[in-house]
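These notes are about the structure you will find just below.
Here the complex is missing one protein chain, while the rest keep their positions.
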Amino acid sequence: MSRAKFGVLVIVCAALCAASVLPLVSPAARAQTSLANDPKLVEDLVYANRILYQQAVLDGFGHVSARSDKDPSHFLMSRSMAPGLVTSNDIMEFDKDGEPVDARGRNAYTERYIHAAIYRVRPDVKAVVHSHSPDIIPFSVTGTILRPLYHVSAFLRLGAPIFDTQEGFGDTDMLIRDNKLGDALAKALGNSGIALIRGHGFVAVADSTPIVVYRAIYTQTNARVQAEGMRLGTIKYLTPGEAVKAQAIVEATVGRPWELWKSQVGKIE
Amino acid sequence: MSRAKFGVLVIVCAALCAASVLPLVSPAARAQTSLANDPKLVEDLVYANRILYQQAVLDGFGHVSARSDKDPSHFLMSRSMAPGLVTSNDIMEFDKDGEPVDARGRNAYTERYIHAAIYRVRPDVKAVVHSHSPDIIPFSVTGTILRPLYHVSAFLRLGAPIFDTQEGFGDTDMLIRDNKLGDALAKALGNSGIALIRGHGFVAVADSTPIVVYRAIYTQTNARVQAEGMRLGTIKYLTPGEAVKAQAIVEATVGRPWELWKSQVGKIE
Amino acid sequence: MSRAKFGVLVIVCAALCAASVLPLVSPAARAQTSLANDPKLVEDLVYANRILYQQAVLDGFGHVSARSDKDPSHFLMSRSMAPGLVTSNDIMEFDKDGEPVDARGRNAYTERYIHAAIYRVRPDVKAVVHSHSPDIIPFSVTGTILRPLYHVSAFLRLGAPIFDTQEGFGDTDMLIRDNKLGDALAKALGNSGIALIRGHGFVAVADSTPIVVYRAIYTQTNARVQAEGMRLGTIKYLTPGEAVKAQAIVEATVGRPWELWKSQVGKIE
Partner (left out) sequence: MSRAKFGVLVIVCAALCAASVLPLVSPAARAQTSLANDPKLVEDLVYANRILYQQAVLDGFGHVSARSDKDPSHFLMSRSMAPGLVTSNDIMEFDKDGEPVDARGRNAYTERYIHAAIYRVRPDVKAVVHSHSPDIIPFSVTGTILRPLYHVSAFLRLGAPIFDTQEGFGDTDMLIRDNKLGDALAKALGNSGIALIRGHGFVAVADSTPIVVYRAIYTQTNARVQAEGMRLGTIKYLTPGEAVKAQAIVEATVGRPWELWKSQVGKIE
């Protein structure tokens, strides 16, 4: 069977399975559906999952969330699964403490507290990405600070602190698995656009889903470029004045790459 | 089938496809179409957008233009959008000052003055690429000069100066957003085939669309090769004599990779 | 559709496809089929071959095996062919000495003794990967020890010794082509999760096929990240305490990337 035919089969089976599951959905679940957020918010969140996988910011691990527009103390995020496979049916709602509103047997990511903690203290933040990008790890484990080399990563001017769970928590499993760890990470993040987590990865935050995707992608690119620049010589980074101005103009044009990234993902469900 | 015949076929198909959408075109659009340039010029420009995206010289940002053959003081370039999605309907005409001739509500790239300024002072230039290539940024921010390592990048013998907006303009948003900045960049470019822009990217220029695409691609490759060569030892670059001769012969065979790149893009609209 | 249901669907489809080719299967083959292991074990092994090729851990060379569930002293592995092309019909059974149980003219990999030797002395091991990954070779030939930089490669805490055939065997063809060499490699491996082979590649072992695939992939990623980290500065590796805890939690979630990797491979036969 060709891959194209297999794709069709999967779609057909997905439809059949979706149908067969319907009778199992409780009235409560239906109620939850009626409380759903703006469909555009969910759609953008599904695209964000797929785009971040396609751009290699996420692999089988990592996650992305968006603040709820119905209840701004809540947020939306996929059930525990690989981001590259997420569909709108996988999006769950979480309360301000990071607990699922209506789990219906679906597993949640262990590290949902990263998101909950940041949404609690950063009202300006509408979307959060957590990634294990291999381009970022070398910076996180050597204490090398990411700085903006060029206009598209000017948002790094807001800071890129490195959070280390060893300091304050000792030997952990490295996961941000509760609100205490989440709060400590959120505190380290402060007002920055990203924070690195030693031996683990990074978080990116922004006031929209397209911008947080944008920041996660260009954080990764800046890391590659900075590592190479440090080998070539002494880097002239953006000045603070340049960075303020460049960030404003570049992030205002995020719709341009966003449409491209969506087109590369193709149709979502 | 010869390359030439295949090219003709593509044109025929493009024409058929164009014809099939004609009934949807408004009278205003027809008027603009009647002023249109050689269809081959537009077609090559659309291919240039798609090729440069596929070859990772451009991502969601960057642009490529071609000098008009109807009015050589004018140039053609896409409306403000990701190059990887450009179709012939997106191509706009700009005057010598970089202003759209007939915008009809379409947004133009903020940095169209890069193109306008270069076309004003370089009558030999028929096409311009502007890219944020991550391979070039490390050179631009460390003052490392790109030099031709091998015959396919021999055009670098013409120079690869680094333009820095700090010198003369202080803290800007890093964009070449007006004719003053454009003129300064064009002056820095001089008679070179490319110029780097500190903390921003580079421009490539040439006397045809295929050659400017070729130069942009091999500027990027030369950067990767040069960075690696500098780590391995002392590089023996092309001598000036070798570079003059190699450039002449290699650029005369640009049709060979151009046909390949077009085939990788597939059908355009 | 849940991951579990999707898995079931794939099995159902695989069964249907298998059924459709049954009339072509000879009586001899049927006999062998009747001795076959759990179909899930074979299916996972075929996926492992395809995934490791797609993730660039294997190229035209290398192999992956799984311990038999019918006779735990035996193991299953493809006939001698490129892993990226393996189907269930290519899976052969080998005895504890690495000899085919029923070759029927099919060639076996010369290095099947890698697998046999490890299964003999490591009852905890249920799957083995052997790769020539270009990311690992530089470590193997410079005596650089792989160590866990981040939580997803915490299993490296178990050790990553470098086995050198020169020590004890002198000038060989570098292949682990008999049980003596296999035993020496298995001894070097000890209780580790991986072992490097000087000028050759590495082996990864685990107690399931998904986990051995996982370990092989992240061994490779850790190598890239470690090499880059060593260039940036002094690396703070996972502490032993962190690594124990991180390994336990991360390997318990292997189903997440495994479903992704399978989906990227598509339908197998």
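First chain written, first letter: the chains are A, B and C, and each begins at residue 1.
As a convention for this text, a residue touches a chain if its C-beta (ideal position, glycine included) is under 8 Å from a C-beta of that chain, and two chains touch if they have at least 3 such contacts.
From a predicted model like this one, the values you see are computed outputs, not experimental measurements.
Note that the absent chain touches B, C when the full complex is taken as a whole. Contact between subunit C and the absent chain runs through residues 59-61, 80-82, 84-85, 110, 132, 134, 137-144, 166, 170-175, 198-201, 227, 230-231.
Listed by residue number, the positions of subunit B touching the unshown chain are 1, 3, 5-6, 9, 13, 17, 149-152, 154, 221, 224-225, 228-229, 231-239, 241-242, 245-246, 248-249, 253, 256-261, 263, 266-267.
Keep this in mind: only the chains that are shown with their structure count from here on.
Residues touching across the subunit A-subunit C interface largely differ between the two copies, under half of the numbers being common to both.
Centre-to-centre separation of subunit A and subunit C, using mean CA positions: 31 Å. One finds 46 Å separating the Cα centroids of subunit B and subunit C. Contact with two or more other chains is made by no residue of subunit C.
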